[in-house]
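Only one protein chain is missing from this complex, and each of the others stays in its spot.
Then we have chain A:
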């Protein structure tokens, strides 16, 4: 489990919890349940959690898939610096936010889910993970033909560098072969270089 970035899962869990809090809050408020004011709180807390968790952080290894339109919230989160970067703060924030919703049945599921997200964030924080914003990259439009680098200098068929054998006509372009050396192809193979 060495490479797992727990924060990524905590993020999904927290986002789901936010949505559950909002839904539970709406039901309680619209239905005017007993203690429905907890429902109002839950909607507010849920919206806050969703906004906070919407921008995905950057993975340490590999590329990260951004959520649609997350760059606006990323800018906002960056302004808060260490408050949003640090996962200890997030863990305790989520734990704190989840408590009041625990007093109402309609939102208690949100409490449980957010508390679980908080504990996963705590695990992430203990392992030294941090929230890194995904920076927008300038888009490069590849020119037509510019992606072709270093066309081959020899005409086909081209032997591998080590083999240095006489090139036979059957040297395939991308056909089967486990090791180097000419092979018998039952059908003539056409080599096309774009």
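We take it that contacts are C-beta pairs under 8 Å (C-beta built on N, C-alpha and C of every residue); 3 or more make two chains touch, one makes a residue touch a chain; residues count from 1.
Methods note: contacts and distances are computed from a predicted model.
The chain that is not shown carries the UniProt protein name "NADPH oxidase 1 isoform X3", picked from "Calcineurin B homologous protein 3-like", "NADPH oxidase 1 isoform X3", "AP complex subunit sigma" or "Phospholipid-transporting ATPase".
Considering the full assembly, A:62 is the residue among A:62, A:82 or A:128 that touches the omitted chain.
Considering the whole complex, the residue from A:47, A:73, A:89 or A:105 that touches the absent chain is A:105.
For chain A, the residues in touch with the chain missing from this view are 1-6, 8-9, 12-13, 16-17, 20, 23-24, 27-28, 31, 33-34, 56, 59, 62, 65, 103-106, 108-109, 112-113, 116, 142, 144-145, 147-152, 158, 160-162, 172-180, 185-187, 190, 192-194.
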